[in-house]
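Missing here is one protein chain; the remaining ones are kept as they sit in the complex.
Our next item is chain A:
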Amino acid sequence: MNAELATADLNLGDDALIAAQRLAEWTSRAPELEEDVALANIALDLLGQARMFLSRAGDEDELAFLRTDRQFTNVQLVELPNGDFAHAIVRLLFFSAYQRELYTAMAGDEIADKAIKEVDYHVDHARLWTLRLGDGTDESHARAQAAVDELWPYTHELFEGNDLRAGWLAAVEPVLAEATLTRPEDGWAPTGGRQGLHTTHLSYLLAEMQVLHRAHPGATW
């Protein structure tokens, strides 16, 4: 495999893995049981994607459990702490719309072709909830807008080194508009994830995720 492809697999595998880890934290904490099922379902899809990408790049467990935060190359968007349900939904909207653009561009790639069917469902789920929250009550609108404002800057990193942003904006902007939410101005654009320069949140996430595996070197499970 060429080095560029391996790096791409690592990047995409890390994005999906860290997103899955955060989403799985919602299990048993969702606002209704149907959402417990849905969020776990999406987390499971993302974890499946992570496993496929990481397995193509190497040994999935070595890569997931034995690298440090400086070696992970996920975008910062997926590692941010969960926040409230509006944050979960808006992050899912931003991230899954990006994944859809990306996997569409990768058409013909075995993993992307399999994953895009799942991602279509994720985008749809996030879109419907963005509408409900944005155009629901005053409180839900305020929370959804706060989530959009907080997460928007982190979306810039998704489009470094690719030309997917126009398609992404064409997908995301109408959803925000229909949800009566204001699309933020572009400005601050935090970055570094792809170079292993993360927020301070990732180290804690990995400490938890890796603790058992690291406590038993070489064991099988």
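The working rule: contacts are C-beta pairs under 8 Å (C-beta built on N, C-alpha and C of every residue); 3 or more make two chains touch, one makes a residue touch a chain; residues count from 1.
The rule is simple: contacts and distances are computed from a predicted model.
One subunit of the complex is not drawn; among "Ubiquinol-cytochrome c reductase iron-sulfur subunit", "Ring-1,2-phenylacetyl-CoA epoxidase subunit PaaA", "Na(+)/H(+) antiporter subunit F1" or "3-methyl-2-oxobutanoate dehydrogenase (2-methylpropanoyl-transferring)", its UniProt record names it "Ring-1,2-phenylacetyl-CoA epoxidase subunit PaaA".
Among A:T7, A:Q71 or A:T137, the one in contact with the hidden chain is A:T137. Set against the missing chain, the residues A:P31, A:P174 or A:G192 yield one that touches it, A:P31. Residues 17, 21, 24-25, 27-37, 40-41, 43-45, 47-48, 50-52, 54, 60-61, 64-65, 85, 131-133, 135-137, 139-140, 143, 208-209, 211-213, 216, 219-221 are the ones on chain A that touch the missing chain.
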